[in-house]
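A short write-up of the structure that comes next.
What follows is an incomplete set of chains from the complex, kept in their original frame.
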């Protein structure tokens, strides 16, 4: 049997510049070959996008966008199981988790449609000074222009929905480059949009032949907004290269810290931390990574976490029984292992895991007190590894949590109101979960990496706003 | 020496319909005689107000209102000590507390001025359905029309500021009837507004010859909004009598409940409760009245509260040393005493107070476990009396707290996050203070009696909104 051949989703005829193999990350079998495009393909996509945007008579009215999005959500619901299987197939997330991802993606599309009647401009008060008397002013929103989206592999459908859905809702032509590992979910989502009535030029998808071509896409001066999900290194580099006038939002990762006070119930804390650290093999940008535990509770907490790790079933993500699937690439398994070994050599105690199970799967790992300078303590591991550190003083623990140049989501577990509020206000983060893990999320929440963890705010309503300009109309008239 | 004769602040010439004596509530000496008006006076005031409102060319532009309010605040600041002394003289609140009242009133006027550039309408989304395409819509605010304000004695200046200030800011002609006991602060505030440039018709003040005349004012069909601060009995009666089309906001009192968990530090709780229960001799509509304390902590809490009560200096409010002044009328002292006696006869333990100190002053009183049916347990005492009840079960304590038809502000003291949130979400109240007393307040907070405790929301920004209509403009044009 030969694997299917998948072509890009562009609005113009663009010749293929080669083919990319998409592999099942668990068994490394090839599941598809995907056409890639070169700079000519990128230019063709951009020409369509800017052409549509410049022709205001070509814009889709809001009610048409609402109808397309609602119909897309219906189509997704009809094909939900198929979409979940595909996402697991290419991305390696256990099927039960992919089902949840699809359900959230469907809800996300509904949310996009709703925004068109829920988001609104505001009056700008006039008249409070004599110079502004006799006027009425208010703001309204317009699409910002062509959007380029670069996406990541860890939620093959839902990340794409978060980037493309708001663009469609806002009326921006969008060109998305999904992760090379997971193009299929993206391409099929574009198909559903078109089946639901979206003209092709409003949402295009492609994979580029090389990194420089992707960079050419991102830095083209016709791009109004670049929305990037991926590594901090690439993201900030792109920010330095985009054209004057282009806006960008970046969503990177962190090294998410958790404070565990002594006044907790371990039966509540441990499942939350295990979920937050091991879900999708830790390949989430707000995964629990650094757990600072009050000395009184640290050892039993670490032991219980190790117990939870040991009980998890690692393996084929298409199996209903699997808790944790593979890492996205064999090289990632090696990298994670090297970091763990570095920590152990530096003095960390290894309570569970610490080894590869197959070429692609890594065992859930709990480390106690790795050195502050080790990579597991300073960089995003993006693997199923939790480090537990003791602390004697809350404020000092908060300082350690805040010591890195990353700041995204954080957590504190405690029954004590004062401790909860002190940690919540003092932790460097855009979101602090009180008695929940760092990766807790509903899709309409803001989602904002601070410092080097990102730029701008994600979450569907927030992306919708970033994809629009706010235009003020000041009405002056002798009638007033 | 004869006391001064004070006349009403109306915009039209209105003959006096008699004189009212204003007395110092501490020593009952007469400090002023105030002209009262009859129905003809009320009608004259209303004619001016409706005439101004109907003539849109007579409206003051927003910048003029801002300038008048800012100038008023400056004048108040210049005369702050004088205003504090006057408020204490007629209202009996200790001078140090009156100074705070004046400072807050000044800030309130600044807040009124700010609102004109901070409050705003909103766009109303159009186009999300085909039937609404081709339109732009937004809302703006306009004054609602003539406002009648009926005020209370316990904050002679600041309540008036909360009722008249937003009306001036919003552009509504306002007629205020202050409490008969405390007209002077009100009348002088009106003077300051006029000195600051407000034409007389936009803010008028009067005292009526009899209750029926006040009711005639409140129920006149020319009134767009009645804002009433006072007893629930009178307020709800007025609501049933006002004219079709007239809006009303009512601010009554409650029988404010407090939950005290065992996980507290009494050194923090007791001063807060003593302040919340004894401030201004308890003559505040959100005074601490019913304290439900965990059995473990109830007795030491009650004893410490009694100690706090005993240490307070009760007497002449014009003395710098005084903590608590008189009740507003001798009859009130008698009423409070009767309620306390009823409780004691019903089985309550009296830990301190429980007696009149002079004809006008009542000793700070702490009762333990008065009967559930006693008036101190069911009606607003409006005196310096705190009742402490034991509880064994939090949910049962919350049920008892919620058992009355009043609901205004409530409080819970605890260091436990779960207890704090459970009480906060389950207490029947528009505001729950966690680790603070029920009377905590900043003037820009919402302030809303629920159920029989009131109607609508007070607080300067909220009153400003109630005094305006929100008008939507839907622009349809072939240009869109």
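All chains are identified by letter, namely A and B, in their written order; residue positions are counted from 1 within each chain.
The working rule: a contact is a pair of C-beta atoms (placed from the backbone, for glycine too) under 8 Å apart; a residue touches a chain by one contact, two chains touch by 3 or more.
None of these values were measured; they are calculated from a predicted model.
Colleague: All chains are the same sequence, and 2 are placed; what is the full number of copies?
Modeller: Whole-complex copy count for this file comes out at 4.
To be clear about the criterion, only the chains that are shown with their structure count from here on.
Colleague: Quick check for you: after a Cα superposition of chain A on chain B, what is the rotation angle, between 0 and 180°, in steps of 5?
Modeller: 180
Colleague: Could you tell me the distance, in whole angstrom, between the mean C-alpha positions of chain A and chain B?
Modeller: Measuring from centre to centre gives 50 Å for this pair.
Colleague: Would you mind writing out the residues of chain B in touch with chain A in their complex?
Modeller: Going by the criterion above, the answer is residues 61-63, 66, 116-125, 127-130, 132-133, 136, 138-140, 414-418, 420, 434-435.
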